[in-house]
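All protein chains but one are shown at their positions in the complex.
Now for subunit A:
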């Protein structure tokens, strides 16, 4: 059997004193796009932060393997070095550095000649950044900052890219453009783990999907399977099937035991 790129086994993570992830298992195939869908507070970001090692002393239980190597509880810097790129929620670009400096910071682990080579590749996905390369990142629009955050993560030439809510706060038109580019990046061979509230958009480019509610996965499968699922249709894709108050009650009852 082929080894998965990322294999998360039954992790439990505390956020302060709240058990935010209650036993999550997830595996990502080489070259696939995997989407994790869920509402605010479901724990989507926590999954990414746990894997990348941003939460001190977490996960409490479980283990995480990247390309067969155990990365549970390792330092963020070491995990990033192994080839995981992370585009955080809210972009988090270096506001008072220029676009070019942001990208160079992203390529910190490579020498500057090879970083400059990578910049040219990244500019092919996002030509607008080349026009703005001398501009301070804090003065870019929200969409441009998101593009910069993605480019900065690409600078390290990751094998696996985490995208946390790339559509957050962007106009629908921009979201369309951005997802086209993400789709292109994935087609060029990068494995992607996409965390989104915008289920329609995410499932449009994903191969596999997981639905997260209150720290547990309540559904998972290929995108085709998920799209056929009535609950997913109703609550995540907004295709109305029946009277919604009763349906919500029925759904909650059903989910409680998961």
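The criterion applied here is as follows: a residue touches a chain if its C-beta (ideal position, glycine included) is under 8 Å from a C-beta of that chain, and two chains touch if they have at least 3 such contacts; residues count from 1.
Keep in mind that, in the parts below, contacts and distances are computed from a predicted model.
The chain that is not shown carries the UniProt protein name "Branched-chain amino acid transport system permease protein", picked from "Branched-chain amino acid transport system permease protein", "Nucleoside ABC transporter membrane protein", "Response regulator" or "Cytochrome c oxidase subunit 2".
Among A:96, A:117, A:131 or A:176, the one in contact with the hidden chain is A:96.
Within the set A:43, A:106 or A:143, the residue that contacts the chain not displayed is A:106. The chain not displayed touches subunit A at residues 52, 54, 76-77, 80-81, 86, 88, 90, 92-97, 101, 104-106, 108-109, 112, 138, 152-153, 155-156.
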